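For reference, the structure I am asking about is given below.
Rest of the complex left out; these chains stay put.
Here the chain labels run A, B and C in written order, and each chain numbers its own residues starting at 1.
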Amino acid sequence: MSGTCSSEGAVTASRLEMTDISKRFGGLRAVDRVTISLRGGEVLALCGANGAGKSTLVRILAGVEHADSGQIALDGVPVVIDRPETAAHHGLSFVHQELNLVPKFTGLQNMAMGADRQSRLGLVATKRLRRLASEVQERLGYRIPLDVPVDRLSVSDRWMVSLGRCLMRSAKFVVLDEPTASFTDDEAEKLYKVIKELTDSGVGVLYISHRLEEVLEISDRVTVLRNGSVAGSYETAELTVSSLTKAIVGHEVEALAHRRGDASTGAPIRLSVRDLRRPPNVVGASFDLRRGEIVGVAGLVGSGRTELARLLIGADQAAGGEIILDGKPYAPRGPHDAIRAGVVLVPEERRSQALLLSESIERNLAVASHGSARHLMCRFRPRRSHRAAVDIVDELGIKTDGVTRPVLSLSGGNQQKVVVGNYLRTRPSVLVLDEPTVGVDVGSREEIYGIITGLAGAGASILVISSDFDELAVCDRVLVMRHGAIVAEVPSHRATKGHLTRLCFEAEQPAA
Amino acid sequence: MTVIVEDSIKEASASSSSTARVVWRLIGQYGTIAMLGLLIVTMTALEPSVFATSDNLVNVLNQSAIPAMIALGLTFPLVTGDFDLSIGNTASLSGVVACTLMRDVDMSIWMAISAAIMVGLVIGLVNGVVVTVLNVNSLVATLGVGTMAIGVNYKIAGGQPVGLSDSESFLEISLGTLLGIPYPVYIMIGFTAVLWLLLNRTVLGQSMQAVGGNPVAARLSGVRVERVRLVSFVICGAFAALTGVLLASRTGSAAVSGGDGYLLSAFAAAFFGSAVLRDGQFHIIGTLVGVITVAIGFNAIALTGMATYWQYLFQGLLLVLGVGVGSLARRRTAAT
Amino acid sequence: GGGAETGAKASAGDSYSIGVVRFASSDPGSEGIVQSYLAAAKERGWETSSVDPQGAAGQAVGAISNFVQKQVDLIVVAVFPSDALAAGIKAAKSAGIPVVSIGGGTTDGVPVSLDFGRSNAKPLTEQMVKDTGGKGDLLVLGFTPGLPCVGREEELKAQLKETDIKVTRKEVPIPGQVEAGTEFAQAWLASHPKGSRPLAIWGCFDDPAIGAVSALRQTGRDDVLVYGINGTPAAVKAVKGGDMRATAYVDPATEGKRLADVTPDVIAAGTDAKERTLLPDVHAVTPANVDDFLKKFPGVLR
């Protein structure tokens, strides 16, 4: 996409500049004298490793965080953005990195929140809001469920609501902080279309993503942050995936290689799932998982992958079918049983499902090991726990200045590593990861997959659920789930993005 | 796309379990109201000539009016996710202030009532400021502010009830009737309607609900969370004060701790109400149903002549079962 | 040692240090007496300090211990049953500090108590028996956890023994006493229509009786006699307006002064003095004497 609207001649195109912005958290310089500028009608991508300071910069722009120094100017006029409403007032609209919805509100209520200040008598202008919302739906080409409380929606539908909210406001600049992290390609495509429309109508887009192909596809320019400061700014045209990766990480990173699944083909079966069901989301799942094997699960949003994973650890109770673990029937009554049997799930939404946000990293790294303790009266040894936490932080390369810091202060990718570390401490034999690399940068993703393959090498069996089909290259086999059933199994070398996507959609009998 | 998937699956599993689910869902949604219905039916059967009369209905509604005011006000902080433990003390204080002004300064009734409600507004404001600016947990903040309100009350009245020498027109507020129905019933219905509109049809009300549901999300969407919470405390304080005034107008004098007893009953009503029709969300109609249920329960106890201990067992059970049945049913609905 | 020392101080006469444990700021009956006692003590130049344990016996024990620490000469406790302050009274006794109770009864360590229960009910209950002619239906609104109420109900029981009065008893909760009075009265009225037998309502304190008056006004009944005890402003007003038949009034100033008058003796006599109960002056207020009453005690409605 080229910035047709941002030609020099366009006098009306507005301009957003952030100059010399700095922000410190305690001793840490999250953002250090960063300067970026964005014009109406163009897409500026912001790239950088986890913790590089992208979201902090965005939050400063949104009035959520206050910069220690620096200036923000709109069309050359300095503005003070001290509160989120001020940002909205200046025509800035955001999708923040974390889901921020009111669970009991419907999609429409969530989209309307804070958007309707202008209504008369303080009354809610329901009709107008609904009209606006359906316009947004049309633009997205996606039916966002408007009248269902969002806590009944799937995670990706929730993201659609979040995106819808951002688009409901007529904005001059739109900031999207990893909007596609939870999307499959299909939904991402819809978003790209919307971004195109936006830029065509003169809106400037600040776009943050760890999906580098996507960045190259949709942006006009790229600014790379490293350790809080600008490491370089580029015209997108002059970049490739590998040069961008190098700019972000500072050194070369190899692309994920397809695994040769021969290592584990002869290994004994560890987990055998037979016709597992819990209608309506899971209506018949059968598969085997061998020792030392990494198996991927591909599927569209709502195909029931998360439900399947929850059944495996007993977080929900199956309505039928059976599971055999190491030759013995396995029917966990809850995650406790599962963990004790060596089966763990790394859940898909880390903030609501996996972290004690306001607690320390150390404590977050100990929860699962408490959960797997035999007796509640077992002794807890804080020093030992501290040492274990320090070890995990080192091992997984979690970027922090101490394990006693609250996990809240970590960047998204590092939080994800804490989640993985928490579960790894129980030394699981079966590890189920639901979207393990959501919001994780290329370098860290590499590391997380390195950890996963390492575990598999040590004999653990791993099930990886991912909507990023490129990632599934690391798997020995990929299962495809559709409408609650496993409909296909694809060996590693054939698990290309295109093939998997086709299988996800195909209604006919696939070649198993 | 999602919609299509959902539909086809729903059809596929429209089997026996779906009947069960419908039943559970009905219980979940209407269970609490059904309990109220059961209570009314039982009482009608037991005491047909006394209970099921229009006189008694008016009586029950009249008894509900005062607790309704304080519980409706409390609903607002509860909606935004805060507690207010000062309401009982506010009610007591406002009654004392109103009566003292009328007695000692010879203030007119309406002026005195306005002043008393102003007291409630101020207490609400102080609560709100302590909670949002000092960032104190609302339970502690309101406990502390409430304690200070007791002190002020004591300073004013010296621990003695404040009686009015000429209280007829003040008493009229509680005792007067229109078309055979006492004024308090109208007051209750009127304010319920106003507060319902406020919570459900205004931006402020929606913002309150948003703040209660997810304050971070609300803030990021441009809701001025602090201001909204503050306003909810102010509303709550004002209604607590109104309760105190109505209470004083029932007896023509203000007892130093006359309103204290309404604290727990208001919480009970609001929580009972949160299980009415909705799943654990506080709302105006629910609170009103809660207040009326409690009033009917008490009326039933008074009419049947149960021993004292039954009164407590019954009230406790009503609360636990009323909320529990609905809650359990909703969980079942989700499970099947 | 402590006892002897206090004794010495007491004989010196003039200046005492006195600790007062109130009951609760919400209990007007005892508050009035405590306040007039404090005023009288101040007038005589005694040093006083008081705390409000907010109705909690444990706090009251703590307050007594605090006064023992302060080495006061006398401790006055309001309303709490003297039997229910064991550790505090013991501590006071072993420090040689006598305790005076307002309405809590005498016990070892509490040589003097001002009665607050039975005597208060006497004249008014007599009035009630006279009014009904010793027959009819009576609704009693009682409160068992309160010692004064228990005494008053004992008096009622004793006087009813010889009569043909049929009693329905209801326990009122505190807080919520006024509303409970209304509710119970309303239900009782529904099953006791206007008829041949005399009807009466007797509250062991004024609040539930006032609640009953409210019920009468709401239902438009005028055939029921209502009796209360304490003489709160609302009750006296109701008597004046003819809504209530009688209430019993105890003048806090008189009783506070009565206590102040005996204080030097109590301190002098120490903890082992003979136990004695002071009886208050109880005034039954009826529509007949209410105007005279108000002339005598103009402060009641103020």
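Going forward, a contact is a pair of C-beta atoms (placed from the backbone, for glycine too) under 8 Å apart; a residue touches a chain by one contact, two chains touch by 3 or more.
Every value quoted in this text rests on a predicted model; they were computed, and no experiment measured them.
The shown chains stand for their kinds once each; the full complex in the file has the makeup A x1, B x2, C x1.
Rule of thumb we're sticking to: only the chains that are shown with their structure count from here on.
Comparing the CA-atom centres of all chains against that of chain C, the greatest distance is found for A.
Of all chains displayed, B has the C-alpha centre closest to the centre of the whole protein C-alpha set. Separating the centre of chain B from that of chain C, both taken as means of CA atoms, is a distance of 34 Å. If each chain is reduced to the centroid of its CA atoms, chain A and chain B end up 42 Å from each other. Per-chain Cα centroids separate chain A from chain C by 70 Å. In chain C, no residue touches two or more other chains.
Shown for chain A are the residues in touch with two or more other chains, of which there are none. Residue ranges on chain B touching chain C, taken from their complex, read 50, 55-56, 59, 62-63, 66, 103, 150, 153-154, 158-165, 167, 174-175, 182, 247, 250-253, 255-258, 260-262, 265, 298-299, 302-303, 305, 308. Within the complex formed with chain B, the residues of chain A that make contact are 62, 64, 83-85, 87-88, 94, 96, 100-105, 109-110, 112-117, 119, 121-124, 142-143, 145, 154, 157, 165, 279-281, 283, 301-302, 317, 483-484. Across the complex, chain B meets chain A through its residues 1-3, 5-6, 8-10, 12-13, 201-207, 209-210, 213-214, 216-224, 279, 281, 335.
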